[in-house]
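One protein chain omitted, others in place.
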Amino acid sequence: MLLNDLREEVLNANLELVRRGVVVFTFGNVSGISREKGLVAIKPSGVPYEELTAEQIVVTDLDGRVVETNLRPSSDLPTHIELYKAFPNIGGVAHTHSEYGTAWAQARRPIPCLGTTHADYFHGPVPVTPDMTADEIAGEYEKATGEVIVRTFRDLDPDANPGVLVANHAPFTWGANAADAVHNAVILEYIARMATHTLSIDGGAKPVGRALHDKHFFRKHGPGAYYGQSKG
Amino acid sequence: MLLNDLREEVLNANLELVRRGVVVFTFGNVSGISREKGLVAIKPSGVPYEELTAEQIVVTDLDGRVVETNLRPSSDLPTHIELYKAFPNIGGVAHTHSEYGTAWAQARRPIPCLGTTHADYFHGPVPVTPDMTADEIAGEYEKATGEVIVRTFRDLDPDANPGVLVANHAPFTWGANAADAVHNAVILEYIARMATHTLSIDGGAKPVGRALHDKHFFRKHGPGAYYGQSKG
Amino acid sequence: MLLNDLREEVLNANLELVRRGVVVFTFGNVSGISREKGLVAIKPSGVPYEELTAEQIVVTDLDGRVVETNLRPSSDLPTHIELYKAFPNIGGVAHTHSEYGTAWAQARRPIPCLGTTHADYFHGPVPVTPDMTADEIAGEYEKATGEVIVRTFRDLDPDANPGVLVANHAPFTWGANAADAVHNAVILEYIARMATHTLSIDGGAKPVGRALHDKHFFRKHGPGAYYGQSKG
Partner (left out) sequence: MLLNDLREEVLNANLELVRRGVVVFTFGNVSGISREKGLVAIKPSGVPYEELTAEQIVVTDLDGRVVETNLRPSSDLPTHIELYKAFPNIGGVAHTHSEYGTAWAQARRPIPCLGTTHADYFHGPVPVTPDMTADEIAGEYEKATGEVIVRTFRDLDPDANPGVLVANHAPFTWGANAADAVHNAVILEYIARMATHTLSIDGGAKPVGRALHDKHFFRKHGPGAYYGQSKG
């Protein structure tokens, strides 16, 4: 079978969504890409997580044509593909309707960076897309969803802001691989929960200052990072 | 024993309520109907879920007369029967006092459609019934509860809006069968949670536009649906 | 050993507090009374639930003197005793610092009856005690806590309102026996959660009308009750 390792990785990343409590029923999907082969592996549409096997992970090319496995891919595949095309460094994409992340998407408000937990992972607020037009919705809707995300990142670095809220819909996150995309999905949900509580305690709570934001982000990312065990 | 398959289905649907965390103690009940035989299978009244067996599921006719099993049916049976009589396509009914769904029923406010999670399942806000009159409450209360739900749906399609909030009481949901009714009970609770959080983040959050609402609803329902695996 | 059955019952009721998620660490305690023997069985003070055995349940007389088991009883014993003396029909008392019930106690606001879940169990709002005086606090504090609860019920029926919020402290509940007291503690927490959410959705939400309140309460209590299986 093609891409056995990637299938396993994508299977595990999809199951991790369930273990971390960020999906109910069949909501949510994760994909991974082999940049070398130009192939994407993604969850099949509407299959319950408890029955999912590596063989059922659907492999497609970058035009969304199924290359192996005779199941339909997740209906959100065209969104994933747009992200892979526009963001060259990412290796995995995750989509959830996680409870608090989705609430922020429904409120159509970026999640402000209110503390260091957020600053550790996102080098700015979690952005929210503009509304999609009636034409975009009526046309190739899932592709257009990807396009509106990419437009939202015109002046943003996707590697330093690994996620977005699609307005009135829900979060998409990404990362170096499928597992990393899921990790960021869980982090996004966690900072969304804490931001909600923070505003409930003080509706006028202010974002962290730039110095603290940078300190925490660069403690974990880039050449000056000193968090975790040395990889060298 | 009569209707063994339906009993099993109704038993499992009742236990699914517990697994999904939408009931505490003996609150909540699920029924299924055999349209062919004109018989309803429903949870007995006040029996703890952990002791429930298929044999204890009570079978009644559409006048609420027990046909088999010498236990009392759930006291909400007359409500279920009104729904089966008025909504010809439904095969199952679920009633819970789930935490957030009940809070919306207590606030007597319809749950607005704030995002695509809601739009995937309900083709409009989740409606709330008007108050019942003192006479309705003093008389055949549970039957009147069914009647006030049916009146609420005078201009609504129960197949496109598979649930309701009974004012100051709690949600009722329905579907093609008992399992489907429970699925919708869990969805209703989930969208109720997210709607509560959304309003907490932004008290003035607006419902999704009609184009996005329709897109998501019809992606999953009707002849143009393309979500999930093809059933053909 | 004295009162083995009561000890077992009280042990199980204490462990049920943990299973139902209404206590953390050693917070909370449950007692039961043998009216015939004039003896109370209660959790020992500060013993972790996971180590608790029936032999460790402390038996005292109605003056609080330990009759058997050489452990200290829960420091709240004098509160329990005041309730047993003043409310002749109760057989068990439970005290928790459950999350939402305690929040209402801290807000010093009675929990209004906003729906039928509440009405099924409490025939009115869950009352809150007045503040205790500095003298009461400095003196026999736990006994005075019982006395202020009893005063709160001067014009209330404890059998129809099986619980109270002690101002700035937490809930006490009671019932026919220890298990029933715990059942009411779990219900109180559940209606406290839902009342909090209801007010978050609509700060001006109104209590249920008297007709609906009575209907639900008397559907479960007294000679006209028709919920559950016939006991006859």
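We just call them A, B and C in the order they show up, numbering each chain from 1.
Note that a residue touches a chain if its C-beta (ideal position, glycine included) is under 8 Å from a C-beta of that chain, and two chains touch if they have at least 3 such contacts.
Note that this is a predicted model, so its numbers are computed, not measured.
Taking the complete complex into account, the chain left out of view touches A, C. Looking at C:Val18, C:Ala103, C:Ala176 or C:Ala211, the residue that reaches the missing chain in the full complex is C:Ala103.
Residues touching the missing chain, restricted to chain A, are 114-117, 183, 186-187, 190, 193-195, 197-198, 200-202, 205, 208-209, 211-212, 215, 219, 226-230 (touch as defined at the top).
Residues 24-27, 44-47, 71-72, 75, 97, 99-100, 102-109, 131-132, 134, 137-138, 141, 168-170, 196, 199-200 of chain C touch the missing chain (whole complex, contact as defined above).
To be clear about the criterion, only the chains that are shown with their structure count from here on.
Here the chain at the heart of the structure, going by C-alpha means, is B. The angle of the rotation carrying chain A onto chain B, fitted on C-alpha atoms and rounded to the nearest 5, is 90°.
In summary, the pair chain B and chain C forms a contact in which the copies contribute largely different residue numbers, shared numbers making up under half of all those used. Chain A and chain C have CA centres that are 46 Å apart. With touch defined as above, chain C holds no residue shared between interfaces to two or more other chains.
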